[in-house]
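The block underneath contains the structure these notes are about, expressed in structure tokens.
Heads up, one of the protein chains got dropped from this complex, but the rest are sitting where they should.
Labels run A and B following the written order; every chain starts at residue 1.
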Amino acid sequence: MTSALGQGFVLLGLIAAGFGTAFGYIAGVRRSAAGLRLTRRLALLFAVAMVGACAVMWYALLSHDFSVSYVAQVGSTATPLHITIFSLWSSLEGSILFWGLILGLYIAAAAVFQRRGHEDYLAYTLATLLGIGAFFTFLIASVADPFAPTPPPVPVDGPGPNPLLQNHLLMAIHPPMLYLGYVGMSVPFAMAVAALLRGQLGATWLRPMRRWLLVPTSFLTAGIMLGGWWSYEVLGWGGYWAWDPVENASFLPWLTGIAALHSGIVQQRRGTLKAWTVILIMITFLLTILGTFLTRSGVVNSVHSFTQSPIGPVFLGFLGLCAAAVIVLLALRIDTLVSEPSNERLVSREGAFLLNNLLFVSLMFTVLVGTLYPIVAESLRGVKVSVGEPYFNRMAVPLFAALLLLMGVGPALPWGGSDPKLVRRALVRPLPAAAVGLVVALLLGGRSAPVLIVSAFAGFALWVTADQGLRPVRVRPRRQGGRSPLAAVLVAPDKLGAYVVHLGVLITFVAVAVSSTFQQEAESTLRAGDTLRLGGYEMTFHGAERVQEPHLIRHQAEVEVITNGRSRGVLYPSLNIYPNQREPIGTPAVRTSAGHDLYLTLMNVGGDGSIGLRAITTPLVLWIWIGVVVMVLGTALCLIPTAAERRATTPRAVPDLAASPAGGGR
Amino acid sequence: MNRRVLLVGLGISLPLLAFLGFAFRHDPQIVESPLVGKPAPNFRLADLDGNIVDLAELRGRPVIVNFWATYCVPCLYEHPLLMEGARRWQGEIHFLGVIFQDDPETIAQFNADYGSWGPSLVDEGGRVAIAYGVYGPPETFFIGRDGVIVDKAIGQVWPDQLLDVANRMLAQPAAATG
Partner (left out) sequence: MRRPAPAAAVLLLLAALPFAGTASAQPAENPPDVRLPPAEGEYRPGLGVETSHELGDPLGHPLSGEELDRAVAEVAADIRCPKCQALSIADSAAASAQAMRAEARSLLSQGYTREQVVGYFEQRYGEFVLLEPRARGLNLIVWAAPAGIVLVGGLLVALRLRQRRRSADEDLDTYLRQVEQETAT
């Protein structure tokens, strides 16, 4: 019964998406307003179908209806309520259903919010989005059917979701964030397809596109950060980023998405780089599909991989299809996107943006090659090789350092850059800040060249970021006769937002550099009463106890933390043992402060009551997460409409007064 | 039609898709051992009762070395087969079990309950497992009369595989040792 209902919703979604794709393209070609209206209705119907399907699955999960195969696979009556809710995306089939839900919501949002201001393109945009939706509903209806009835006998209980996913609440929000980022990239992609089909790129394309690109990029940023945080809080190895293939897969579209955001700025200002922006958006979308394929096909070894399933080949087919469509479309239509002529110099704002794109694309390419090389080596040499952390660090760190330098130099440079005196002044003024960065690093004990270089670059960039970000506040009041700072900011919130994002990047960047350079650790086997020393800390082990919980057994050690002879509290690192799992899963205990983290992991618990304890101190970890939060806040600022945009949309509120017929671009 | 875009696009995406397609033909869990065809690393280990087994002294007869543990389910599945094999080739092939990260007492209990097909050797510090490059139990090394590793099984050993490799090892000329 439940199975049939769920499958019915999925089928409804498939039909809506299929017809919507066809009608949308026809409406696009004929520029038919009625066709567009129908397409928009089908888009909303698709969203309703996806919401319905997910609601049915949630109902099945919460009512422990084991006649639904997905519930039999991940459900368990012993699992706590909140974990049951999250188990919708804890395993392969459910995660694709959830993907469908997010896609449905994005499509509905595009259909509703882009009703105006994007009319020339909307039919093609929705048609493309529904085409992607048709693929996913097809997937859910065929090889990844979570609603398939369980073959009898129907079990009375299930195994519950993967223990690693039950371990921390972060697992509840990390995948949705990542999916919101991944799936959201479909919207700018669909807009890029629409632009190519229309053969034009005007303001009614660029502005909505940048917004729809900003949103998923921001979700991806948050998703990647939460993944790192989860890894840090749960996996117990003391780090947050292991250059694991699936981590890399989420990193790739993020890099090109950011490159596209920046090239879009040049397009807005100068009317150039149109074709390039479109190409970057298309690559970004293809990389999200590639990433999904890598995660779900089991072709790479990874912590995050779902198990091998028939979905892999189907996804590869979809990736091939998308790549073919993109290449053919680009080859046929790219010459219709003509950039406006403009003079460009290397040492100018435009030049900096070009270098920014060069660095982001190089970084993406490096990570891509490193991630896929094991597959290449195995195909050609028949030998398994690994490409891991040492390689990626060696390759990516110089590129990141160059990006940091550019983040300081770029925004300081004037557009056009034709006046050498102006250029020189712009570059000399922040130098004292670079010197301050250097001195601070020296005072804090930095001695190695990379640390000193990064500090100087960071000082430079920080000054430029603050200078540029506060410019509207400093300049406006004088010119326009004393506006309040808030009003000055609200004229163009995206300008301030962009530099707030840069500030967040700087915070995270410095925190990552410092935390990975100055990590210290100690490890020892302790008996009750023994003490482990690290840095200024003394950690006294008072004993371990075994705690029986409904769905796991926890061995937790009581470790008292002492600094300067005073007790700072007790930490309880633990090893959790889940039924049917051989390797125990450790949960570290972390004592966080603004300066540094003390991180304790239990390596083992001996039968005689001794423990293996590993202690790590890592400076500035907290600031990595704070930086990301700042980035997300900055993005939110960028989404506030500018004064010009608000003025442009006012006639919408009073349609009677709008004399001009609807449909015209500005 | 922009040829450059077409060529660059196809030039990047086609090989990429081809490699991703090839990847399905490989199991990401299985890593071929570089030790096959090389002399087996010598070891001297004590079994649960303290009897010493020295691999070098067994030369002249084929040896099957199985790394196993009681927590490993495929090890339990292959247990009957190894029992059968040890009975069948008694006096012809040595069967040695090396305990992989398991408690000797648990192993002794298991042997008492289900029988054993050879000595269960205690690998303190896991050094033998490292010398044999064991990723995880069960892994089985087939060592010829001359002390060279003929073949290696990753995961559960299957009957026809055991039969095939055993026959190959037994067919090797019983060359003088040394």
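Following the convention adopted for this analysis, contacts are C-beta pairs under 8 Å (C-beta built on N, C-alpha and C of every residue); 3 or more make two chains touch, one makes a residue touch a chain.
This is a predicted model, so every value here is computed, not measured.
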item	value
Listed residues A:Phe19, A:Tyr59 or A:Phe365, member touching the removed chain	A:Phe365
Contact with the hidden chain (one of A:Gly239, A:Gly446, A:Pro472 or A:Pro619)	A:Gly239
Selected from B:Asp27, B:Glu57 or B:Glu84 as touching the chain missing from the view	B:Glu84
Residues of subunit A in contact with the chain not shown	236-239, 242-245, 247, 301-303, 341-346, 351, 354-355, 358, 361-362, 365-366, 369-370, 373, 376-377, 380-381, 383-391, 394-395, 399, 525, 546, 553, 555, 575, 577-580, 582-584, 586, 601, 603-607, 612, 614
Contacts of subunit B with the absent chain, listed as residue ranges	31-35, 41-46, 52, 70-71, 73, 76-77, 79-81, 83-84, 101, 103, 106, 110, 113-114, 124-136, 158-160
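Criterion: only the chains that are shown with their structure count from here on.
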item	value
Chain centre separation (subunit A, subunit B; CA means) in Å	42
Contacting residues of subunit A [partner subunit B, same complex]	293, 297-301, 312-313, 316, 319-320, 323-324, 326-328, 330-332, 334-335, 372, 375-376, 378-379, 382-384, 582
Subunit B - residues contacting subunit A, complex	1-3, 5-6, 9-10, 13, 16-17, 19-24, 26, 28-29, 31-32, 71-72
